[in-house]
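Just one protein chain is left out here, and the rest sit where they should.
Our next item is subunit A:
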């Protein structure tokens, strides 16, 4: 008993340390995202701009109109992506599930592209809520397709392969649509469909904040049934989890979160898989009550870091965000798959 309490106490201390590190990293990258760019801003300038927001001037404009909304978007959307990935991994009980590999982001992209073209044709203003709804619809369509496949196959590699194929189909249709869109729309659409955090306005940030924070709270409240679900459906049901409702919630929440990302930043690859895996390794635990906030923070840090690289490495040319996230995220996926393989073999 004594020994156990002692271990638990040490564990708690460790978890607090890890959370502190993640929060500090988030703050660090947030400041870096604001300071580094085509015009570098010194800390002093930043402090004075923050202490006197109404002063105006170029620096203030850069900070308030360009970099701060962008950094906030990267934070919130990165967190949302990682969380969406974590939910999908829980749902499929499959460590390499994520909104991008399962084709859910691409489904969202397709419907958003169609919506944009239709709206622009009819010369209507697109509100950010419209975009989210379109992306959500697209996510659900892809998710539906993946669910159909998952009923038939129980092999996780096949499921992921099916997801990748669904993603390709959606991307192909999107490219097709974009090719025949009006010239004026193409530039806009093309940039967006590659994935980028650029051009995010304060009103977008406001919408994103609401959607992501509400979804986060709901996900956090689901941490108890998610814990039970780790033992599989049978045991979870026996402990009193309403499985249908729970699974439905997971599908809807993960779709909302990844839809929100796709609506504003386009499809962003690998964050959804890689971040929860890395966080799991860091905490050496898979308790949802830890993993949910930790994945969110981890996703935020990871996306800000990648966005910073995307903006600065080949400045003034900007890389698409997925290019950078893939470089760091894809190896993680490979490692996880290899590990899973060897485990499977020893098990069966």
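What we mean here is this: a contact is a pair of C-beta atoms (placed from the backbone, for glycine too) under 8 Å apart; a residue touches a chain by one contact, two chains touch by 3 or more; residues count from 1.
In the analysis below, contacts and distances are computed from a predicted model.
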Choices "GH3 auxin-responsive promoter family protein", "Ech hydrogenase subunit D", "Iron complex transport system ATP-binding protein" or "4Fe-4S dicluster domain-containing protein" - which one is the UniProt name of the chain not shown: "Iron complex transport system ATP-binding protein"
Which of A:129, A:239 or A:315 contacts the chain that the document leaves out: A:239
Contacting the left-out chain in the complete assembly, out of A:13, A:121 or A:224: A:224
Residue numbers in subunit A that touch the chain omitted from display: 1, 4, 7, 95, 221, 223-224, 227-228, 230-232, 234-235, 237-242, 280, 284-287, 289, 343, 347
